[in-house]
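Data block below; observations after.
The other protein chains are all here in position, but one chain of the complex has been omitted.
Here is chain A:
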């Protein structure tokens, strides 16, 4: 099929008694920034290693650009990988590392040099070609690994938690750069991460993994606003589940509902819901956490259950926060933000 970089069909993989991947079907479009999100042990890295060819599936099919590659060796696939710990060759210079895939393909030396330098420029590492990986910082090694994987312009670039070892500031900067780089080179990126924020900010689409299966595939907005399962609701963002009697009473229909904390307004108990399509519930503030830019309220509802509400600190400041504990409040939210989850 045209326009598909990767198609996975009914993929299974076990290691001894542990099932890592239990039936994954997935299509990743050409030129997409696709994230595989899930907790550790959810099978996302195994799927990545199956696509790269480091592991062979027990069952199922892997297609790259419409061609089956299930049984092919890694060096027979037009896919390059950026490893979690970069896996740079320590005995080679940065330039030799970057030029490695070209050398293997017997690209003439002069062209190899030109392309390696260009790839280093793309990741803003001009002039570092003669250094050894050991002489670089973590962020710089990360860029070398990127340049090395991109220099041969693979059909698909696989990234295995590449930002996991960087500190927060650098990670945020690299998120922006990675996204820009992907747009620039137009290569399909498949990005494995356990960091939901990272996946939400960078991806065109996300697959959320849960216990070796895909729980939901969708755009960041779909995943966040319309989680398909309680697992997705709790793993992506903070989940706020209303169920049983409480849900029935407040929402008006039985079922399990998820409301994102930032959609809930915290009002005085005496306040009326100002708009007709709002649901409200009263309760007591069990805990207040000052987060700097926002304040998090944990509210025990009168009818049972607990909701978290997040309020921007527009007018409140740190001094006010402690006083809220134990006070009576009314929570209000728009009906459409109570998302019903399939049971």
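The working rule: a residue touches a chain if its C-beta (ideal position, glycine included) is under 8 Å from a C-beta of that chain, and two chains touch if they have at least 3 such contacts; residues count from 1.
What we mean here is this: contacts and distances are computed from a predicted model.
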Exercise for review: For the chain that's not shown, choose its UniProt protein name out of "Phosphonate C-P lyase system protein PhnG", "Spermidine/putrescine ABC transporter permease", "Hydrogenase" or "ArsR family transcriptional regulator".
Suggested key: "Spermidine/putrescine ABC transporter permease"
Exercise for review: Check the options A:46, A:81, A:142 or A:295 and report the residue that touches the missing chain.
Suggested key: A:81
Exercise for review: From the listed residues A:152, A:220, A:237 or A:283, report the one that touches the chain absent from this view.
Suggested key: A:152
Point to revise | Residues of chain A (touch criterion as defined above) contacting the omitted chain | key: 52-54, 73-75, 79-81, 83, 85, 87-91, 100-101, 103-105, 148-149, 152
